[in-house]
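Here is subunit A:
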Amino acid sequence: MSNHTEIRWHGRGGQGAKTAALLLADVAFKTGKYVQGFPEYGPERMGAPITAYNRISDEVIRVHSNIYDPEFVVVVDESLLETVDVTAGLKKEGAILVNTARPKEEIIPHLKGYEGKLYTIDAHKVSMEAMGKYFPNTPLLAAIVKVANIMDEETFLREMQASFKHKFASKPEVIDGNMKALEMALKEVK
Partner candidate 1 sequence: MSYNFKETMNKPERLAPGHRMCAGCGGTIAVRNVLRGLHEGDKAVIGNATGCLEVSTFTYPYTAWEDSYIHNAFENAGATLSGVEGAYKALKRKGKLQDTNYKFITFGGDGGTYDIGLQSLSGAMERNQDLVYVCYDNGAYMNTGIQRSSATPMYADTTTTPVGSESNGKPQNRKDLASVIAAHNIPYVAQTTFVQNFKDLHIKSEKAIYTPGAAFLNIMAPCPRGWRYNTPDIMEICKLGVETCYWPLFEVVEGKWILNYEPKKKLPIEDFLRPQGRFKHLFKKGNEDLLEAFQKEVDRRWEDLLFRCSR
Partner candidate 2 sequence: MAGKRDRLSGNEAIAIALRQINPDVFPAFPITPSTEIPQYFASFVANGQVDTEFIPVESEHSSMSAAIGASAAGARSLTATSSCGLAYMWEELYIAASNRLPLALALVNRALSGPININCDHSDSMGARDAGWIQIYAENNQEAYDNMVQAFRISEHKDVRLPIMICQDGFITSHAVENIELLEDADVKNFVGEYEPEDYLLNPECPMAVGPYSITDYYMEAKRNQAEGTRNVSRVVKEVAEDFEKLSGRKYGLFEEYRMEDAERAVVIIGSAAGTTKDAVDRLREQGEKVGLIKIRLFRPFPADEIAEALKNVKAIAIMDRAESYTNHGGPLGADVMSALFRARSQALAINYVYGLGGRDVRVEDMENVYETLKQVIADGDAGEMYRYMGIRE
Partner candidate 3 sequence: MATDISKLGVKTKWQDLTEGMIVAGAGTSKDFHTGEWTSVKPEFIEDKCKQCLLCVPVCPDSCIPVKDMKRGAFDYDHCKGCGICVKACPFGAITMEGVK
């Protein structure tokens, strides 16, 4: 299976990890890929740890299992590092992206010896600066697109602009903030 990428999201209910996975599926779809975006459901409510998944491929995706050996993991809420085995099965050729303001040195000890790459982004800062509110989805989406090399930045921004125009047709004033968050995140992820 050429060019088949699997991504796992760790978040808390209500933070939008599921939405982020669906947005990623959406944007990858627009570049002609086969996609899957799906949450792992339980009865949890706001605040409980949840997992969501993406498969992005050049070929038809038929498998319907969860993802156990992802290339990439996104941690939407860094407090999950303490309680969830976020690097379980994560391929060392891949990477983990953590939403944090802390330096990488402070994150590494939580990764249970994971040998692959660690990226961080302060989605809080980006979100507050760009949109004035904390929506971690938007910056994290941009960051994972870059980290996982889902598509080139220009295409990504163009597709997202179109998507926001559609999504926020009734409140166009928020489009600019969202676009700014994406652009900032592409720069700030490290």
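Please note the rule applied: contacts are C-beta pairs under 8 Å (C-beta built on N, C-alpha and C of every residue); 3 or more make two chains touch, one makes a residue touch a chain; residues count from 1.
Criterion applied: all candidates are chains of the complex that A comes from, given by their letters.
On a predicted model such as this, the values are computed, not experimentally measured, just so you know.
Q: For subunit A in this complex, which listed candidate touches it: 1, 2 or 3?
A: Candidate in contact with subunit A: 2, the rest do not touch it.
Q: Quick one: which bits of subunit A touch candidate 2 in the complex? Just the residue numbers, please.
A: On the subunit A side, the touching residues are 22, 25-26, 29, 34-39, 41-43, 60-66, 68.
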